[in-house]
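Here it is, the structure, as structure tokens.
Below is a slice of the complex: some chains, not all, each in place.
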Amino acid sequence: MIVRELDLDLDAFEGPFDLLLTLVLKDELDLRELDVAGIVLAFLERLAEREELDLEACGEFLVLIAALLELKARGLFPDEAAELADLEPEAAAEELARRLAEYRRMKDAAAWLRERLASEGDRFFRLGPAPLAAKVETPLAPQDPEQLARVIRLLAVEPPQVSLEHMALRFPPVLQFLERFRAVLRRRSRFDFDGEVGRLPRIEQAVAFLALLELRRSGEIRIDQAAPFAPIRVARAREENSNRDERTVAWNLRSA
Amino acid sequence: MEPPLRLIAGNPLDQLARTLEALLVVASAPLPVEELAAAADDDPARVEAALGLVAERYREGRSGVVLEHVAGGWAFRASREAAVACARLFERPAQRNLSPAAMETLAIVAYLGPCSRPDIARIRGVAADSAVAGLVERGLIAEAGRDDAAGAIRYRTTPLFERVFGLESLSQLPRLDDLGTDAEEIRGRLDAVAEKRTA
């Protein structure tokens, strides 16, 4: 099972997971509009269709979805992420529970509304004026011009400060890491992933990891890891493959 | 009220008559027999007959709702004896006020001078199409040529606007010196805030 070929049918996006990631990385799809739970469901459904547990696919999926979730959480709650992080574990758990409960209640309220609409949907009524009623014009009451000034002043209210952390989210294009890794591999036949990107912010590490997956998919590199959490070693694949695949990758990225 | 019409229970046209009543009460224009027949999924001749029952039930003197046959078809109207009450109903909401979206749109056009819909939407952070249409219909703003760049229609306030707000001219608008001394400066300020809001 190839995670990146996972077919998605979401409100904000329809197509393979691969394309979705590319669009997100190129800033062409607003992560805030994306229902991440929908992606997880699609993956689980696909997984359930198989008899065996595909560990490799699960691992890849977890990494990708975690990166997406983190990006999205920070995008949605630039201030609150920091807020929650400052809380003691006890208080954070309480806050999390409170928010989950609120979310669940709203889900249930939506379900109630849906049922209500189904049971009340056979009540038809007229919208707008009656067919033979005289057309009426309702004149406007005299208005105070101060209202206009008040409204403009509200429009000039500065929105809440966006934290600088949010600025760090301007994450680099995956192409940048593709080129960087290729350059490294031209000089050396192998390198250590953590050694290369370990000092970068986590967001950039996530993008770098995507680049790594992309390079492996196209057969340019081999990836080895002795054990979970052990260093990831990246090595050049055989020469004859790399030229052809470089073209394919570039084409994929451009066409997305 | 006169003694009510005695419909023989089980008259085969009764159910059709009730369906026609329902269609007529939700219609916003007179309905021709063919349209009623299509909706009721019944025969036009039977519909005509059932309309006779409905007309008998809803007639002047018997009911406040009266069935009327006009050029375009059949429609319910108010009885003549209730004309004065209906007139009072429609006169009453004279103190109508502007919706928040309309007030904001109007303020933008008044303070910034001719603006297009995209200008207004950008500053508000949300589309203003129905607010603009409503203000044009009320005569508070009017078209004022096109945008040089994109060719979008621009709007300005009207003399009626000045009357409603008790202004002799736009120069009498309350000052906004805290935001800027002229329209250009205020526009720049609002644009900058709008950009931050969407970022």
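Order of writing sets the chain letters: A and B. Residues in each chain are counted from 1.
Just so it is clear, a residue touches a chain if its C-beta (ideal position, glycine included) is under 8 Å from a C-beta of that chain, and two chains touch if they have at least 3 such contacts.
Not measured: the values here are computed from a predicted model.
Look past the single copies shown: the full structure has A x1, B x2.
Here is the rule we go by: only the chains that are shown with their structure count from here on.
One inter-chain figure worth recording: subunit A and subunit B are separated by 41 Å, centre to centre, where each centre is the mean of the chain's CA atoms. Subunit A makes touch with subunit B in their complex at residues 124-134, 136, 138-149, 151-153, 155-159, 162. By the touch criterion given at the top, residues 22, 25-30, 68, 70, 75-78, 86, 90-91, 93-98, 103-104, 106-108, 110-111, 123-124, 138, 140, 164-167, 172-176, 178-179, 186, 189-190, 193-194, 196-197, 199 of subunit B touch subunit A in their complex.
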